[in-house]
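All protein chains but one are shown at their positions in the complex.
Letters are used for the chains, namely A, B and C, taken in the order the chains are written, and counting of residues starts over at 1 for each.
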Amino acid sequence: MVDLRVKIGDLDLKNPVMTASGTFGYGVEFEDFFDLDRLGGFVVKGTTLNPRQGNPYPRMAETPSGMLNTVGLQNAGVKYFCEHIYPKLVKYQTNVLVNVSGSTAEDYAECAEQINELEYIPGIELNISCPNVKEGGMTFGTSCPSAEAVVRAVRKVYKKHLMVKLSPNVTAIDEIARAVESVGADSVSLINTLLAMAIDAETRKPVLSTITGGLSGPAVKPVALRMVWQVAQAVKIPIVGMGGIMNAADAIEFMLAGASAIQVGTAGFVDPLAPVKIVEGIEDYLVRHKIESVTDLVGSLQL
Amino acid sequence: MVDLRVKIGDLDLKNPVMTASGTFGYGVEFEDFFDLDRLGGFVVKGTTLNPRQGNPYPRMAETPSGMLNTVGLQNAGVKYFCEHIYPKLVKYQTNVLVNVSGSTAEDYAECAEQINELEYIPGIELNISCPNVKEGGMTFGTSCPSAEAVVRAVRKVYKKHLMVKLSPNVTAIDEIARAVESVGADSVSLINTLLAMAIDAETRKPVLSTITGGLSGPAVKPVALRMVWQVAQAVKIPIVGMGGIMNAADAIEFMLAGASAIQVGTAGFVDPLAPVKIVEGIEDYLVRHKIESVTDLVGSLQL
Amino acid sequence: MNKTVQNLRVLSNIQLNRDHHLLELQAPVKLEQIAPGQFVNVRVEKSQSTFLRRPFSIYGVDYEKNTMSLFIKDVGPGSHVLTSTPEGEEVDVVFPLGNGFSFPENNKRILLVGGGFGIAPLLFFAQELTKLNLKADIHALVGARTADDLMELDSFAQYGQVYTTTEDGTHGLKGRVTDHSVLSDNLQKFDGVYTCGPEPMMKAVAAKAAAADVFCEVSLENTMACGFGVCLCCVTETTSGHQCVCTDGPVFNIRDLKW
Partner (left out) sequence: MNKTVQNLRVLSNIQLNRDHHLLELQAPVKLEQIAPGQFVNVRVEKSQSTFLRRPFSIYGVDYEKNTMSLFIKDVGPGSHVLTSTPEGEEVDVVFPLGNGFSFPENNKRILLVGGGFGIAPLLFFAQELTKLNLKADIHALVGARTADDLMELDSFAQYGQVYTTTEDGTHGLKGRVTDHSVLSDNLQKFDGVYTCGPEPMMKAVAAKAAAADVFCEVSLENTMACGFGVCLCCVTETTSGHQCVCTDGPVFNIRDLKW
């Protein structure tokens, strides 16, 4: 028997596989496909202080081995979440995190404060990296001072696990990681989507309503892996890796590069069973390689 | 008859299709496949002041819709280039540019100065963006002051067309573009490769000898397009776009986003005929869309 | 039935005309009730430009043979691989997705208006209406560019009266579906209009139904990433804000759309 349990700071996960915000709805949509309690955890949709209707259609473009999205944080706001969604999530025997976005440090803090009250939400993922809305935090995530400011504001009011999701659209992601670590982040997750664009040559128009959008899927995996590796050299807090993970081998690569856990995003669109297949695949890998605990993989890349 | 001619500053190109440095050798290797004079131009291998043996094998990793490389600027140095390679290039009736790299601003300038003497080389492409060698210029290309410094040094000694190749591994590529424009760059080309990484889960080792390498191919196209679009809003000098261009539709997308010409790189590995097929495809497109001159496409994205 | 991911075996693949194929797919597990208007999302691995699944309406279900059919137009890499799939091969399908058309009460007169592959869910609807013995008086108006593009007219004729239009006049009325008198003369005689096809066609039909104040449902085809409500990419504007075509639709009452 191999041990799949991992810890992300004070969070206990039955296995290192989570699902990524914005790609897993509120979890319930996946219930037909598998038992959500088989996951190490899942992160629900980006939540903001006030309701947001999101960006206009079209919001999606398929690209080579990936896709662009510009959903723009459509959500009914944190109050609605607490009253109407949260009650449906309390039944899950796994870590349910809420992804939090905002336009000002105060927004973030206020939203986080309300989620702090929810007994069965052990942590939040602070999205300082959404490229699709002006107020989506990407500007927070692209400079150290602004990243520090928002994390500091949230840290003051949020008492549970504070995971900060980093933007890949930066010159030095390791510096941003160090900055958020220094002001109290409990972990970092990366990467969010790469700012990108699609054009329809025939119509001569951008494909997305907002011209640019966020690139995800296997296309970004090599960049994401590099960033996880780079951040792993820079910080001591745990890293949650993501970006194009499609199967167990991909997940293991992220752990070798230094991630304590991983998130599966776009893969779930292509194969709704991907998250559980990855749990099983990691187990098989450990058995095959005679590795007792999945934690032995973390950062164990052989140079 | 449609008009395929474009200008990049003072460079006259018979069509907007060039090939990208490091993916086209010295051109001669493609001669079996097509007549090089059918291209608008080509950029030969990264050249440095002193000979470089490059990085150890393995230098390549295949990734979803792309590849990583870490060639590390293997070349015999500018002196060898001028004496032994240049004479083989004078016969071409197209623009042959030399891609120049260095470890210090002085290196760059000295190398450029020697190439300035070569009558049939109408311009250089200054590579301030190679992610694969410490001295490969990526550090020059990731901050405005250092980018300005190297361009300024080269501009002093180099009298012909000075194209500056930008790194995509930055927070704000438009700012770097503006910086190099302000110190005399005649054009900018983008993007170079994205810093990335591949790991072999079975051996638990990095695939590349240098751990990280540069990502190219269709996987990066959406990011490249976005950057060309972003730079087009920021500078007045012409833009040469590249990154994952595989076919004429891709090339046209870059021109719609604001590129006056494009370069074909990795595509030539997959289909050695890609560069000429793209020339033909652009012509077909213009005919089909009843567009008289390819220059009408440049920056004509409809919002 | 619940959403599932299954490998379905191609039982037959019949080419209907130049670019349309009819695929009959057999399920390994007993099919439960599927509603007309629901769709499937198919994975296409044998192509380098189909990262995401491709959605197709369900064209019919045969619960005895345990098969379902898809009516596929070859328009690009994904549909091309599918229309080229030989019998015996398996395809990876997520289904059933979306809502479905609203069944009318007994003894209603309804009009189906289809263009292109939009006939697929309409024909399934007609089939189920008839099977459920709702005694609907079914009329179908089908339009195409030319006669060769008018397919499955016999199938429609099994369920009711069929009207056709072709742009070149090679079959039925020369013109577009919206030029047909059945849509202009006294549309009120129908209790409901159900339409699926190119968006401009649906919008024109919807406008006529709205003007005549007739119940009207349209089946939308927004681009999709997931197909089951988690990505929020496929939204359409409704009177109650953005709704997902893949879960709140693909079938919408025009009353609710901001058309």
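Keep this in mind: a contact is a pair of C-beta atoms (placed from the backbone, for glycine too) under 8 Å apart; a residue touches a chain by one contact, two chains touch by 3 or more.
Everything quoted here is computed from the prediction, not taken from an experiment.
Shown chains touched by the undisplayed chain in the intact complex: B, C. Within the full complex, the residue among C:32, C:45, C:87 or C:105 touching the omitted chain is C:45. What subunit B contributes to its contact with the hidden chain is residues 22-25, 29-30, 32-33, 53-54, 56-67, 69, 71, 74, 217-218, 266, 268-273. Although one chain is not displayed, subunit C still touches it through residues 45-48, 50-51.
As a working rule, only the chains that are shown with their structure count from here on.
One finds 47 Å separating the Cα centroids of subunit B and subunit C. Note: centroid distance subunit A to subunit B, computed from Cα atoms, is 34 Å. Residue numbers of subunit A whose C-beta contacts span two or more other chains: 61, 63-66, 217-218. Among the residues of subunit C, those touching two or more other chains are numbered 48.
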